[in-house]
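One structure is given below, represented as structure tokens, and several questions about it will come after.
Excluded from the complex is one protein chain; the other protein chains are retained at their positions.
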Amino acid sequence: MHKITLLISCKDTQGIIASVTRFIYGKNGNIVYIDQHVDMEHEVFFMRLESQFGESPGTLDDFKNEFSHTIAEKYSMSWEVHTDDHKPGMAVFVSKYDHCLYDLLGRYNSGELRVDIPFIISNHNDLRPVAENFGIPFHHIPVKRDNKEEAEAEQLKLLREAGVDFIVLARYMQIVSEKLINQYPHKIINIHHSFLPAFPGAKPYHSAFKRGVKIIGATSHYVTEELDAGPIIEQDITRVTHAHSIQDLVMKGRDLEKIVLARAVKLHISRKVMAHNNKTIVFS
Amino acid sequence: MHKITLLISCKDTQGIIASVTRFIYGKNGNIVYIDQHVDMEHEVFFMRLESQFGESPGTLDDFKNEFSHTIAEKYSMSWEVHTDDHKPGMAVFVSKYDHCLYDLLGRYNSGELRVDIPFIISNHNDLRPVAENFGIPFHHIPVKRDNKEEAEAEQLKLLREAGVDFIVLARYMQIVSEKLINQYPHKIINIHHSFLPAFPGAKPYHSAFKRGVKIIGATSHYVTEELDAGPIIEQDITRVTHAHSIQDLVMKGRDLEKIVLARAVKLHISRKVMAHNNKTIVFS
Amino acid sequence: MHKITLLISCKDTQGIIASVTRFIYGKNGNIVYIDQHVDMEHEVFFMRLESQFGESPGTLDDFKNEFSHTIAEKYSMSWEVHTDDHKPGMAVFVSKYDHCLYDLLGRYNSGELRVDIPFIISNHNDLRPVAENFGIPFHHIPVKRDNKEEAEAEQLKLLREAGVDFIVLARYMQIVSEKLINQYPHKIINIHHSFLPAFPGAKPYHSAFKRGVKIIGATSHYVTEELDAGPIIEQDITRVTHAHSIQDLVMKGRDLEKIVLARAVKLHISRKVMAHNNKTIVFS
Partner (left out) sequence: MHKITLLISCKDTQGIIASVTRFIYGKNGNIVYIDQHVDMEHEVFFMRLESQFGESPGTLDDFKNEFSHTIAEKYSMSWEVHTDDHKPGMAVFVSKYDHCLYDLLGRYNSGELRVDIPFIISNHNDLRPVAENFGIPFHHIPVKRDNKEEAEAEQLKLLREAGVDFIVLARYMQIVSEKLINQYPHKIINIHHSFLPAFPGAKPYHSAFKRGVKIIGATSHYVTEELDAGPIIEQDITRVTHAHSIQDLVMKGRDLEKIVLARAVKLHISRKVMAHNNKTIVFS
């Protein structure tokens, strides 16, 4: 254990930063990154801290125990600590569109995404060759009106067995059930093809075309029970004109979708996102 | 009459461009700009053409007559022709916010906006000094629950007497009546402080803050009867983070609002905007 | 022959548009797109026109002959006409970076790029598996100090035999010779990883880091003899901060490079780019 990332939230009060940094210093840690945010409205304090240790300050469990008793309990903190020993497991759900999948796997291949991808799940068989080209197991789990529960059970089984940490919906064209969401709270990342809250739900490019907007967008967010209403992680936009057809919007949108999704995934992997009150704090 | 701008729309069919350009050529005109658009869905053809004439091809009335009989009737065109002899009259409506007003008047002063501004109308007296600094008449017409009709009658009288061509609502915080809108169809330009269709109506920055968006925007559109739902002329956006308060969004938004409004006004003045079916064609 | 795209440039004078559109109309063509530009400084006129024909107006050769005699000679035009019968042949040159290649091949696979890719050429063997995954022939032609001429001869032979129309340098890390450039004038598209003219040549991300810029960019341009100085087709940028390392810039830049290159390639394929005087006209 030579590097940790610590995420904290608690009621805002004096002395938190001093206490935490003192603790790290006491372990001979060198803080290489600290960022904090205070939600003034709700008086909540958030902090993200990265520390390096010349020599390991002991086991992760000891560290956690001591931090818990010395600091966390005093301030009634919600907190998590991550070490760089663990590579997160990321499951990818897709349907038929391949642009986000190619983009994610290209980044994975080049080492840009520091994750394990135990498998790809799809309700269609179309993208199996892509998965195979990249040497990643592909599970075809069809979802139909009358087999939703079984399909989901099969998904959950696979996720559990592989110890998946988080799920990326890379243009997965199915609504994810409450049960799955509750098992992975703020751990399912979706890409929606509009600048939310404009055009939630189906066919946003059609709606954007009809409304005559001059800008289209894409939004990556954590999935919550309400459709396309979860905490927004990242958004971006591109300009369009009257000359663009719906098909042009779809094509331009694809470039947005893959970039925005990749940014959100990278932020999540580097533990830079904290969700609170249906919004995100995204540390820089 | 040495330069004209011709705007045309009609059912799409063969030969329109050939006929129109032939007509201009027959008048010894040099076409310096031509752009067209076909709305494939509704089979409507749109064209904008600028032509220069070494010597005047006669009076504007003669030109119009001949164009009407030779071309426009044949294709059942909607059309308008503008010469550079006429400087459009632009009325500005404001309330208390001054940033859009300063911006417009600064551009007017420097010659960037080729218009006459016969007066500024406001429901408050606060911005009178700004108007006076720029030497522009200022009419304070308070609008209250019980005097709406009278206030509007006074506005309309001023607009008519000055022969105003179009109206700019530079953060005018009142809803404009159906009667005024009908007198100036697609000639009232509003600036709304969100990327429509997200956050229409009141307090969009508050809503944006609450939703936790990572991008805020501004939208300039023609005013129609439905609030914030008219044809969009121009939009732009800027990034925000969790660290920005509502007040920060308001401040960042001001810079968007003034730029987006100015762009829309300039497009309108240069006759580059055609409205159709609650959308705009914005020629480049 | 049911659809043509016509590109024209000539000295600016009156009547060109009228003559050309009259010609198309005479062939029962329906003009679905027309755009023009006048370079005022050099008095050069540029035009791009797309026309559809209900029934074919005859062979392409006849069309060309007639256009040449009736119109082109009169105005001393440079011109080309393309039909949608021909799919352009696009060769891709790469070295070791794979992000642009994955992106191009993903678009090719999904039908977004309407080209044939006869082969990929590389001075390294690293990306052979990527080419094979997509079922595209891969030629490894090493380039060393002492074999440049032979390597180039081999490249030219392959290009000629396959009847390649244009070449994409997808992060090809070799300088292309004058001979190759002369064989493919304004037909070699490069992606440079800076917002040119800032940071031409090697290691632009290092230079950008050193200068402390707040924005980095990517530029796609036609290759000419002077390094990174050819006509710019497309550029885009992204924001960076003091917190980004050189490695961060490289990673963020990759997303720019692939998008900007893809946009340039698509513009080129759709014949929307005309080069003149070391600049481009990019029709919308």
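So that you can tell them apart, the chains are marked A, B and C in the order they are listed, and the count of residues begins at 1 in each.
Following the convention adopted for this analysis, a contact is a pair of C-beta atoms (placed from the backbone, for glycine too) under 8 Å apart; a residue touches a chain by one contact, two chains touch by 3 or more.
Quick caveat, the model's predicted, so the values are computed rather than measured.
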item	value
In the full complex, displayed partners of the excluded chain	A, B, C
Candidates B:D39, B:D116, B:E152 or B:D255 - the one touching the absent chain	B:D255
Residue in contact with the excluded chain [from C:K11, C:H86 or C:K279]	C:K279
Selected residue (touches chain absent from view) among A:I31, A:V44, A:L60 or A:A229	A:I31
Among A:H2, A:R22 or A:H140, residue touching the chain not depicted	A:R22
Where the unshown chain meets chain A, residue by residue	13-15, 17-18, 21-22, 24-25, 28-36, 38, 284
Hidden partner chain, residues of chain C it touches	37, 40, 195-199, 211-215, 217, 231-237, 241-243, 245, 278-282, 284
Residues from chain B at the interface with the omitted partner, ascending	98-99, 102-103, 106, 109-110, 112, 133, 241, 243, 251, 254-255, 259, 262, 284
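Operating definition for what follows: only the chains that are shown with their structure count from here on.
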item	value
Touch-based graph of the chains, sorted into line, ring, star, complete or other	complete
Centroid-based (C-alpha) most distant chain relative to chain B	A
Approximate Å spacing (C-alpha centroids) for the pair chain A, chain C	37
Of all residues in chain C, the ones touching two or more other chains	284
